[in-house]
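Structure incoming, see below.
Heads up, one of the protein chains got dropped from this complex, but the rest are sitting where they should.
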Amino acid sequence: MAGSIYGDIFKVSTWGESHGKGVGVVVDGCPAGICLCEEDVQKFLDRRKPGETKYATPRKEADEVEILSGVFEGRTTGTPISMIVRNTSQRSQDYTEIASYYRPGHADFTFDEKYGFRDYRGGGRSSARETIGRVAGGAVARKILDELQIEICAYVTSIGEIEIDRAKMSIDNIEKSPIRMPDLEASERAEEFLCEQMRGHDSAGGVIECVIKGMPAGIGEPVFGKLDAALAQAVMSVGAVKGVEIGDGFAAAKASGSYNNDPFCIGPTGNVEKSSNHAGGILGGMSDGSPIILRAAFKPTPSIFREQQTVNKSGEQICVQIKGRHDPVIVPRAVAVVEAMAALAVVDKMFVGMTSRMDRIVKFYRSDT
Amino acid sequence: MAGSIYGDIFKVSTWGESHGKGVGVVVDGCPAGICLCEEDVQKFLDRRKPGETKYATPRKEADEVEILSGVFEGRTTGTPISMIVRNTSQRSQDYTEIASYYRPGHADFTFDEKYGFRDYRGGGRSSARETIGRVAGGAVARKILDELQIEICAYVTSIGEIEIDRAKMSIDNIEKSPIRMPDLEASERAEEFLCEQMRGHDSAGGVIECVIKGMPAGIGEPVFGKLDAALAQAVMSVGAVKGVEIGDGFAAAKASGSYNNDPFCIGPTGNVEKSSNHAGGILGGMSDGSPIILRAAFKPTPSIFREQQTVNKSGEQICVQIKGRHDPVIVPRAVAVVEAMAALAVVDKMFVGMTSRMDRIVKFYRSDT
Amino acid sequence: MAGSIYGDIFKVSTWGESHGKGVGVVVDGCPAGICLCEEDVQKFLDRRKPGETKYATPRKEADEVEILSGVFEGRTTGTPISMIVRNTSQRSQDYTEIASYYRPGHADFTFDEKYGFRDYRGGGRSSARETIGRVAGGAVARKILDELQIEICAYVTSIGEIEIDRAKMSIDNIEKSPIRMPDLEASERAEEFLCEQMRGHDSAGGVIECVIKGMPAGIGEPVFGKLDAALAQAVMSVGAVKGVEIGDGFAAAKASGSYNNDPFCIGPTGNVEKSSNHAGGILGGMSDGSPIILRAAFKPTPSIFREQQTVNKSGEQICVQIKGRHDPVIVPRAVAVVEAMAALAVVDKMFVGMTSRMDRIVKFYRSDT
Partner (left out) sequence: MAGSIYGDIFKVSTWGESHGKGVGVVVDGCPAGICLCEEDVQKFLDRRKPGETKYATPRKEADEVEILSGVFEGRTTGTPISMIVRNTSQRSQDYTEIASYYRPGHADFTFDEKYGFRDYRGGGRSSARETIGRVAGGAVARKILDELQIEICAYVTSIGEIEIDRAKMSIDNIEKSPIRMPDLEASERAEEFLCEQMRGHDSAGGVIECVIKGMPAGIGEPVFGKLDAALAQAVMSVGAVKGVEIGDGFAAAKASGSYNNDPFCIGPTGNVEKSSNHAGGILGGMSDGSPIILRAAFKPTPSIFREQQTVNKSGEQICVQIKGRHDPVIVPRAVAVVEAMAALAVVDKMFVGMTSRMDRIVKFYRSDT
């Protein structure tokens, strides 16, 4: 219940601190028979890895994953998949100072209040390294989605005030942009802005959009188990996320019903479709067959190299200047994390959704066994 | 798993359709010894009741709650509290027509896809009447919060494009405004706007803000069990919500770190406080002692009395005009629902949070028993 | 978490006290499309109803179930099924005396210790009436098992020292015996024994055996989610059960491996079968295709009309003689409860088991939607 386990059927149990021996995840509830090797996981870990651009911490971590269990002769066995990434580049001495005070915008104070003390080295469990377990678990979820022909793609739509122009956006641009913006012009302007922020010893936030394609309609459970509610929880649980919206999101609150309602129509394949997608692919908490669209707002990195007012453990107001290695913007690296959380949420709801109709259950059990 | 149960320790299990025999909730995990009577629940149900203003459906429902179990001699016994509200004003004949087609913006299509058929009368389980169970369960949660001196207050900050002016806002105004806007000038303008929308056979959405005061610091579990993630899930699970944000939310994504970081200081009582609250009372997923602030974006009511394009079950594109009794705006009535969901999320996390420190557990068990 | 909700996917949430307004259950996670009416539930409630024979409490309860939600046009909709049985025959005055002391063998003392006070009328939530919710929920589970051609049948194998002779046992005898013993000779002797116990103001326990036929192999999850572990939990949660065993159970602890191992063979239909069934149909926590066999030991009814030593709330040792209406033996009525719990456990594990193989999941989603 301490909150490091996610999922109802497809469960991931993550562990590890920034400056402990490593970080990892145990996946329980992965079906048998999926081809899985370390490279399947590594490619997603590489996308969230620091040290790739100047906008990320220069801390260099190999972040090499080792699969310890649950795979036999190249295929998942249905039993728990344990994965570990050893920490290698730790400079704990950078952090001894912060043991004595609370960094603004960080979880130092709340960890101390909750637990009575904390592992202050690099934020301990509130470090961005915690997301390695999410991405590794998400990589397994994505193998499942691959087999179900469901695609997940996230990218950056804004950094600070710089937003992409949807007319100039192309999915192919995402990996061409060092900050994963699918509009390369906006990307360039955002990079300039980031350099400015770095020069000013400041940081920036941004927005990530995530699109899920290929979902069958009817996934998600009415009332508390809605798909959008699950996605909101999954994505809001990522550090630094302060807002989540589906489809038109906050803009929908300003629209009229006549505009916001998506008309149903018969699509080219004869299926029921919607002729617009203000709903972002979810109606009544269930997928409606259109692409699912969500956006997450990330606050600016709290670690800035300016002087800041804070309080130390002796209850004195002090002025501090944080040292260490920190990203001026977390958003580009967080793209992989948002995708991972979306994958975990979707797989879990797909699995839950298998028991919604008696006729399908009968067919499953009476023809398959 | 079908999604009508909420909570890990303080659990509510809701049930009921718009046009069935009634709606209700079973609360499992309520501590013993709380004074509870039907009036404690009724007062919150009355806040979400339709038929109170011209901006709500004229369907008149008594919505009288009956407590069936779990209370003895005026106090909760620690065993399940079952509550029921019988449906009384049902005009199912209004709905027979919609059995044959999918209303735009509604869950008709997704219900059919998920379950193979649906209770089409009044939306069945996707009706706003479903929220009665939430509000009744939330009322019990609020009795717990009362004893812990934690307050929850929600109100409408915008309807369509009309937003409150924070300088003119007063909590005392909320119940003076027929649409629960704490700025009475904005409220008047919003009412005019709503009348206009009604005349145009259209509808409106809006934003609800919810403030939680008195939370001790350290509530919420790191990683997936974060307090903000739980609140996002809880509130996004309410029908028509398309976005949730905490503190500065999406605006934080545009800010610089130097602005967004809340400095810590020593408050007048000698406690650690924050001198601003961009974080909305949550750092690292745990309460930080400042008021918790969240906002939810509601889409405009999908039931509008205009002609709309849609598809019927025979796969034909048709033009329909919805009949029945519908709110032109759901937001004012949803205030009670948002408060209820916040209460449910907070109580559950408070209960989970009791096991975070061994010294406190020892003190609990070795002195109390 | 207070323990009145059972199941991971197919969830039942029971509520109600002996002398409150009623008892009931909410079933969440029932698939859509199952024919369900009150008679489907009533017939199982009738099997556990008191007042049928002289070996059961003369309290007469109609125990009529009302379905409040989740069924539309005779079929389950996939949304929560709420069921209620109103209490009608309550003589609370019988119980006012026991408010002041702890009945031996009852939960009076432990309820007081846990909650600080208790609903003392008829045992409150620890009354046998609590099992109505189980049986009603189990009735829905059995409709699912019917469609999957899985049968559950329980009966009494012993009362006190009187055991059935397996050579004389016939399933057809169960309902012919007033105490549900499938060997009518043993049944008669057990009845005599019960009359004796009643004359001596004493009570008796016994053993119930439950057989589950038609389960596909491979149901149950390795390690903690084993099918036998789930059945043990489900059945041990029934009041008065003090032991549970699978297959040869405690006798297996005395056997040699060469005797206890069931050889595999090819059955008449060409399937893999076992030529004996010491394992009781479960190997490694998963069903093996043979009938599942479990036995539950019930202690004698603690309510006896003899003088007993106990303690009152003022801390005095006193001598008491219990009044009220009580069964001299609970076992025959508990047959329906054991069947219900077995059904709930099996359905839940069948549903969980649908995600064990990727090939089946792909087939489910890519051909059905």
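First chain written, first letter: the chains are A, B and C, and each begins at residue 1.
Just so it is clear, contacts are C-beta pairs under 8 Å (C-beta built on N, C-alpha and C of every residue); 3 or more make two chains touch, one makes a residue touch a chain.
Source: prediction; values computed, not measured.
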Worksheet item: Can you list the shown chains that the hidden chain touches?
Response: A, B, C
Discussion item. One chain is left out of this view; which of A:15, A:193, A:259 or A:305 touches it in the full complex?
Written reply: A:15
Worksheet, complete the sentence: Touching the hidden chain, out of C:21, C:86, C:189 or C:299, is C:299
Worksheet item: Hey, which of C:110, C:149 or C:170 is the one touching the hidden chain?
Response: C:110
Discussion item. Could you pull out which residues of subunit A are in touch with the chain that's been left out?
Written reply: 1-5, 8-11, 13-17, 20-24, 26, 28-30, 32-33, 66, 68-70, 72, 75, 77-82, 84, 113-119, 121, 124-125, 351, 369
Worksheet item: Hey, which subunit B residues sit against the chain that's not shown?
Response: 8-10, 29, 31-34, 76, 78-79, 144, 147-149, 216-218, 222, 350-352, 354-366, 368-369
Discussion item. Applying the definition given at the start, please give the residues of subunit C touching the unseen chain.
Written reply: 1-6, 8-9, 14, 102, 104-107, 109-111, 113-116, 125-126, 130, 158, 160-161, 197, 200-207, 216-226, 228-234, 236-237, 239, 241-250, 252-258, 260-266, 270, 272, 275, 278-280, 283-289, 297-304, 306, 308-311, 315-317, 352-353, 355-357, 359
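The rule is simple: only the chains that are shown with their structure count from here on.
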Practice prompt. Find the geometric centre of each of subunit A and subunit C from their Cα atoms only, then give the gap between the two centres in Å, rounded to an integer.
Written response: 44
Discussion item. Quick check: how many Å separate the C-alpha centres of subunit A and subunit B?
Written reply: 25
Response to the item:
Residues of subunit B that touch two or more other chains sit at 1-5, 8-9, 14, 113-116, 125
